[in-house]
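Heads up, one of the protein chains got dropped from this complex, but the rest are sitting where they should.
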Amino acid sequence: MAGVLIPHSVYLLWSAFGVWGAGAAGAVLTGQKQYHKLYSGVLLSGCLLLLGGLIGCWPANTSWTSDFVFFGLAPLAGRVDPLASVFLALLAVSGSAVALFSPGYLAHLGQRLHPGFYWACLFLFMLSMGQVILSANAITFLVFWEIMAVSSVLLVATDHARHSARLSALIYMGATRISTALLVGGFLWLNYLSGSWRFSDWHLSSAAALWPAALLFLGLCIKAGIWPFHVWLPYAHPEAPAPVSALMSGVMVKVALYAMVRLIVLGGSGSQILAYAALCLATVSAVWGVLFALMERDLKRLLAHSTVENVGLILMATALSVLLRAAHLPELAALSLAAALFHALNHGTFKSLLFLGAGALDSSTHTRDLSFLGGLARNMPWTMACFFTGAVAICALPPLNGFASKWLLYQTLFHTAFQAATTPERAIALGLVGVLSLVGALSLACFAKAVGIAFLGKPRSDAAARAHEASAGMIAAQALLAGCCLGLGLLVPQILECLAPVLSEAVAEPVVTAGFFTIPQLVILAAGVALFGLARSVVLRAQGPSLRSYVTWECGYGDLPARTEETGSSFSQPIASIFAPLLQYNVWTEIKGKDKRHFPEVIEVKVLMVPFLERHLYQPAVAAFEEMSKALVRVQTGSIHLYLLYVFLTLLVLVWVGVRL
Amino acid sequence: MTEFFRWLVFLMFVVLAPPVSVGIIRKVKARLQNRIGASIFQPLFDLLKFYSKGETVSEVTSWIFRSSAGINFALVLIIALLVPWVQFKPHVASADIFLVIYLFAFMRMMTVLAALDAGSAFGGFGASREVTLALLIEPALVLCLASLGVVSRTSDLEQIFSFANLALSNQPGLWLLAGSGLFLTSLVELSRMPVDDPTTHLELTMVHEAMILENSGRNLLLVEYTHALKLLVLFGLSAQCFLHAIAPVWQLPAVLISAASGGAVLITLALVGVQEGLSVKLRWTRLPEFIAYAVTMALLSVLVAIAGRLGS
Amino acid sequence: MGQLLLLSAIPLILAFLSLAAADERSVRRIVAAMLWAQIAVVGWFVAPLLLGAQTLLSFAPDFCLDRLGACFVMLTTTVVACAATHADTFFAGEAEHGHIHNPAHFKIFYACLNMFLLAMSAVFICDNLGYIWISVEATTLFSAPLVYFDRTKNALEATWKYLIICSVGIAFALLGTVFVFASSQHGAIVQGSLNITKLVAHASELDYSLLRLGFIFCLLGYGTKAGIFPLHSWLPDAHSEAPAPASAMLSGALLNCALFGIWRVSRIVVASHHHAFAYEMVTVLGTLTVVAAAIFLIRQHSFKRMWAYSSIENVGLILVAIGIGSGALFFLQALNHSLAKVALFLLSGNIAQAAGSKRLHDLHGVWKASPPLGLLLALAALAVTGAPPFGAFVSEMLIFQSSATPAHWLVATLLVVAVAIAFVAVMTHVGRILLGGAKADFRAFKPVLASLVPGALVIGSLVMGVFAHPRFWEGL
Partner (left out) sequence: MTLSIYELAVLSASILAIFLLGTTYIRTNLGFYSAQTMAIAAATMLAGSQREPHLYVIALIILLLKAVGIPVFLIWIADRIDAQTDAGTYLPAPLSMHLGILLLGASYILSSELPMMLGHGQGSSRIGATAAMSLLFSGILVMLTRRIAISQIIGFLMIENGIYLFALTQTHGMPMMVEMGILLDVLVGVMIAGLLLFRIKKSFEHIDASQLTQLKD
């Protein structure tokens, strides 16, 4: 280590990564033996060490370079600064929740999982995500970025007996590799411009830096799952086991956004074109994500699509901060960057909570299809309570953290609407307020459906009827995250205080975050609880008139079976019919029977949704490559004479070109 | 002294006014149909009747059904305390536009979940329709309030609707547009006549009523009171908009202004009654066209808010 | 002269021993052991060069060893030793699975193996273009029987194509050597000379047009042997039909010899200060090879053919490194490729043996069948396609960095895209092999012994990736 004095708490950070590395090595060696509790403990201790290290070296901006680990072009170098510690804190919290959740959940996976590889890949995944956030130069970033990608592909393919898991793993691997290729292109270009690999030397403010910044932006958009490139996300995240998809949706997607903030925003990029493009993509992915989330039957695919929406919101806030900084409104730029970072943190907590909830559901009912769930509130009360808290948080409803970050975004747009210089900018800002409220209402519909159909009403299958409550560890994990949601919601001013150094670095002038969040969430919560207590005690006294429990009202037909209950697709049918052209949504009905008009025997109804992007953009692209390869393979005909002809022709061409050159 | 008196009047208004306002609407509608109609205090007596009635709860429901009425009651009271739906409302806390919107959204979430909880088909499609309508009108609601806020350069409703807010003193056009946008959105939000006939008993056509089929007894009392107060708040807000549109009112002294605001609320309620008497319930598939009018009003007020600055 | 004998003593003795000895089981073990001894001998011999004490070791007229050549000799000997060590368990496995070969085949195989090592080491030692040509031609002749070991129809066809195309190709390299020799006669060297150090010393006086023709013919000749895109057609056949240890040596060591020939001639052209055309041509050919190999990799049906095309891709990358003109990059990319590729061929030999078929269609569920083998195959595949923690990532990034200049921006873009396509293609095929339910007839075999050598190689590649400090390859 260079001679500089390294504060002791940084050693805590390294020890966390050391623990995870040891865990990975140990997991590979123990192979098939089921040591889930042990490895959960190792993961938890790593997370706590990480948290401790972060708190220890909070204000300082320490950086270090390793002398012996060298990746050819640059050493393994790291740096802890407020921006990195925010995301590391998210990693630590999600990691500890996953550690608590895993033993109970993995027991249910049983033989379909190879414990050694699973835990090894999980440790590698956590370690590489941490290092990507900490990396100070492009080479370390790339190395751990690829390790993160590969380990998450292997984790998605954990239950690879199923064909869909294999297919999703391969699609995801292809998508991440293309994103890495774009990043490599961008880094090479920036290295050529600045002559060094360290992020601190890179300045994207110059005009020449527009193209590399665009390359970086595209690469990170693919990894974050922004609109046209999000196609892999609904495949990859649901197929992974619940703890892994919680980490992927909650934390890995944020790592891509962290990189965007670190490289493009803090790098000083002032280009308006890139920011406007980002804004458009973000808006479309917000609307697109939540619309498709509404249409999903599979609970985890619903959550994956909602990740696309939230990532869109975060990108919108980031793009706004770049635009506002270019328009010389530093205070508003700081506010929008605060909204972006805070929403990234919040989304990390409540999306992990929702995925863990879905995992608990999956482990007790062995299905994720909403049309086979229902009535789980009765026998899974704790999971339902936590999932409900997550849903309230993600729909940005007041007391919780989701509302706080969305409110900051609203405030940015609202203030831009009257502080921006030109009329079009003001119109766009106010328009975005409208779009944001539309997205808010859609996500409310989506999660009302998720909670309502999955947990409430009558159980739609006997698996749902016989569901048992998740184990203590699983509930503890969900409760921890639910507590985080509430805590983050109530401590907003303090958290904005922690973000202040990052904001001032981005806006290049001191930022006071006191006036950012003026809503007294605690007062509202207290008033709400008080009034609720008043309502229950005064109006619903127990010894009041008789409280009779009876069958649900069914117009006198007697207790109707669960089939008459509202299902997920019928809940979202009205919305789907309004957005039908966008969703390529059409309902296909077929009536069978001798006299179809009067005495239909069988009526079959199917919802057909053409995957628009895949059909018209991605499948033709893949087919083009296949075609190219098929054409080129015709060169290998097998005849020796043709091969000799190739040799002589190449000779002629080389001689002719050589003489001319 | 006046502060205590103002609190007293306001609380008395909050407790009694909601059932009475529903009564007024029904009375005006009956009068238009040449019926004497029940007295305006009839809803109040209904509430008292519910208080003493027995309650039936479906055994399918979970804790959400029993607590959603209570949560909604708390939320609507908080909204009533924040939103300046009448001028004599004492200041409690800063009523931010987006906070209010999302408090309404929280109420909607709880109602929808309660409806789904009983596991009945009516609750299900009622919830689905409620959510679809909410999705269409929320942008309109937000944009109306936001356009007012943009011109008065603040997102605190109390400052926007206070008569000391000079930025909006000479903008009657904006007030009218925003007011009518708000009025139409509240018609949809409260599922009044053109959207859903509150007096229908055919479950298939219901939107709001379908969701509260399962409630009975004291639960129903809470739900009815919450709905009435929400009605009052929303119509009160659009009433304030129309009141601000009238230029001379800005010069009146404070006491007269609060009285005028109370009067405006009553007039708006009467307006709703008249409108219910005249119009007929639209088919579910034609509703988006009706809502399009509310959205157009909102977009017009946005245009005025953005372009308006050019004029002044 | 003594050092020359010392270097070639062990291979020669082993060659005669394997021809004479009766029991092939003992021959296999002895050869494997002695080859590790050969590594020690070469290591001791080459140590002063590697540790920086000396920059040049000339021990006979027309024979000298510089630091780059020393590294390559060490690499080649290690690759052959690893292949031989693994061959022991591989052939034991073959016998178990019923492919009985009569002992005569083993005699020829091991004799040719040792002579093959000798010929390859000679390429790096010779300082004379003529001797380099003779050694490269000798490598072709000695590796033909290695490819033909299985005595099947396909192996025969592959050997015939390999022999004929490579011999014709190398004949043109001879023509190139003649032209270089002729160009030296016009210059200051009265009698003309093929000695490289002398040629480099007098390079500016050489006749430019003859030298240019000579370089082009040598590039074509050794390029055919290395498998550059339009001339690569024999390579997939030869590498997929040869037995696993043989194809490991072909891919891991032989390609480096052919490329070393191009490197030597390019040093002469560079010394003559008219090397713009040479670099341009080599870089363009290299990029073309990488792009073509990446596109080939998309549709593959046989397991070992896929690795052959991946070798072609790496040959392209090495050519770009030569086109940039840095010996360090050349050796680094060759080293990282050899480490990963030898491990891969040995592993795919085991898997093809256990699964009974080489077609990708029939291979699935290796992960379930034998986890250690699956893990190693995954790591080795990552290593060869340039995934970060492994060495190939370092060398590829170095190549990208030095080619990412305004002059060569198109080359850099094509390389980055082609390497990405190759990664996705290879990992899709490997993914299909690893994942899924285990094949019913996947014969169990002793995983530990079979995965010892590939494991060591993968760890070597990992070490090359993580501890790759530029000071190691500054002087190359």
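Should a chain be cited, it is by its letter among A, B and C, assigned in written order, with residues numbered from 1 in that chain.
Following the convention adopted for this analysis, a residue touches a chain if its C-beta (ideal position, glycine included) is under 8 Å from a C-beta of that chain, and two chains touch if they have at least 3 such contacts.
Here the structure is a predicted model, which is why all the values come from computation and not from measurement.
Participant: Using the contact definition given at the top, list the shown chains touched by the missing chain.
Facilitator: A, C
Participant: Of C:I125, C:L194 or C:A242, which one is in contact with the hidden chain?
Facilitator: Selected residue, touching the omitted chain: C:L194.
Participant: Give the residue, chosen from C:L35, C:V123, C:L163 or C:V453, that touches the chain omitted from the document.
Facilitator: Here the residue in touch with the unshown chain is C:L163.
Participant: Which residue, C:L75, C:L174, C:L231 or C:I399, contacts the hidden chain when the whole complex is considered?
Facilitator: C:L174
Participant: Touch as defined at the start, partner being the missing chain; which of C:A33, C:A138, C:A201 or C:L462 qualifies?
Facilitator: Per the contact definition at the top, the residue touching the missing chain is C:A138.
Participant: Can you list where chain A touches the absent chain?
Facilitator: The list for chain A reads 633, 636-641, 644-645, 648.
Participant: May I ask you to list the residues on chain C that touch the chain which is not drawn?
Facilitator: Interface residues of chain C facing the absent chain: 62, 128, 130-131, 133-134, 137-138, 140-141, 144-145, 148, 151, 153-154, 156-161, 163-164, 167-168, 171, 174-175, 178-179, 181-182, 185-186, 191-192, 194, 207, 209-210, 213, 236-237, 240-241, 296, 299-301, 305.
The rule is simple: only the chains that are shown with their structure count from here on.
Participant: What's the distance between the Cα centroids of chain A and chain C, rounded to whole Å?
Facilitator: Roughly 44 Å separates the two chain centres.
Participant: Touching at least two other chains at once: which residues of chain C meet that condition?
Facilitator: None at all.
Participant: Which residues of chain A touch chain C in the complex?
Facilitator: Answer in residue numbers: 28, 31-32, 68-73, 114, 116-117, 139, 142-147, 150, 154, 157, 160-161, 163, 165-166, 169-170, 173-174, 177-178, 180-181, 184-185, 188-189, 191-192, 625-626, 628-630, 632-633, 635-636, 640, 642-644, 646-647, 649-651, 654-655, 657-659, 661.
Participant: Which chain B residues qualify as touching chain A in the complex?
Facilitator: 51-64, 66-67, 69-71, 73-75, 77-78, 81, 93-94, 96-99, 101-103, 105-106, 108-109, 112-113, 116-125, 127-129, 131-132, 134-136, 138-139, 141-143, 146-147, 149-151, 153, 155, 203, 213-214, 217-219, 221-222, 284, 288, 298, 302, 305-307, 309-310
Participant: Give the list of chain C residues in touch with chain A in this complex.
Facilitator: 160-161, 164-165, 168-169, 172, 212-213, 215-217, 219-220, 224, 230-231, 233-234, 236, 276-277, 280-281, 292, 295-299, 332, 367, 371, 375, 378, 382, 387-389, 393-395, 397-398, 400-401, 404-405, 412-413, 416-417, 419-421, 423-424, 427-428, 431-432, 434-437, 465-470
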